[in-house]
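The structure's right below; bear with me while I get my questions together.
Missing here is one protein chain; the remaining ones are kept as they sit in the complex.
What follows is subunit A.
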Amino acid sequence: MLFQRYGPCLEPQSSLEENYQRTRPNNSLRSLVLNTRTIADAAGSGYVELGRTKVIAAVYGPRPPLRSSKGGVENAMKGRLTCEVVKSAYCSYSCESTRSQIGKGFSEEERLLSIRLVRAFEPILLLDKYPKCSIDIFVVLLEDDGSAFTAMTLATSLALADASIELVSIVASATVAISPKQEYLVDPDKTECEQAIALITVSLPLHATQLCEIYHIGKLSAEEWLSAVQLAVEVAQTVGNSMCQFLLQEMAKNEPSNQ
């Protein structure tokens, strides 16, 4: 299969979609790769692969704010969280992502993703402990093959933990797509996202029975929606548990060198 390796060079997208078949069970995730300390300069960084979706996140801070913007962080009793999401120019096949955006600063989509990340993490961070400081998160989406926001949340979570910033809990996340055949597909890839009639992303702090973000698009009845959220919560908890395990392993590995 040539195009599996090199992308659909001559294949039109539509014929790809017709032949599309999900190769794994509906309720299983793609292979998950986690890594920390990918960026040497940052206080903490995380790298996440969900199948072919790849994200790097870096955390700088707590540090004095670079630009003194509104709100006067210098005198604030609480720290400030900022976030910048950048999609790489080569992150997907679609023609929209080709560089019409160059020189325009942030695209609409990047801006929305940044706002969503800040809002998801604001209640999780103990910002009271970092007065007059700014914690800056930078996220780069290297490759987008669906469920990108989930990967970003996981990477940010890893980066914050790596930077030893005090958190209420690790944040886990999951995406569920509802296919035209009314199947619930966990961790959908790009084709599944495009075909889906509804897409739900849920982020939650792992050690609390609460949710910190829900984002849903697509038409569903209330009952269907609730069951989809339920499924996403369960998946997110599994992902979160493996993230915790990974972080503990990393800590154990790095401990001797610290002493």
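By definition in this document, contacts are C-beta pairs under 8 Å (C-beta built on N, C-alpha and C of every residue); 3 or more make two chains touch, one makes a residue touch a chain; residues count from 1.
In this text, contacts and distances are computed from a predicted model.
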Identity of the absent chain, which is to be given by its UniProt protein name, from "Ribosomal RNA-processing protein 42", "LSM complex subunit LSm2", "MIF4G domain-containing protein" or "Nuclear cap-binding protein subunit 2": "Ribosomal RNA-processing protein 42"
Option from A:A120, A:A151 or A:V239 whose C-beta touches the chain left out: A:A120
Hidden partner chain, residues of subunit A it touches: 14, 70-71, 108, 111-112, 115-116, 119-120, 123, 198, 200, 205, 208-222, 225-226, 229, 233
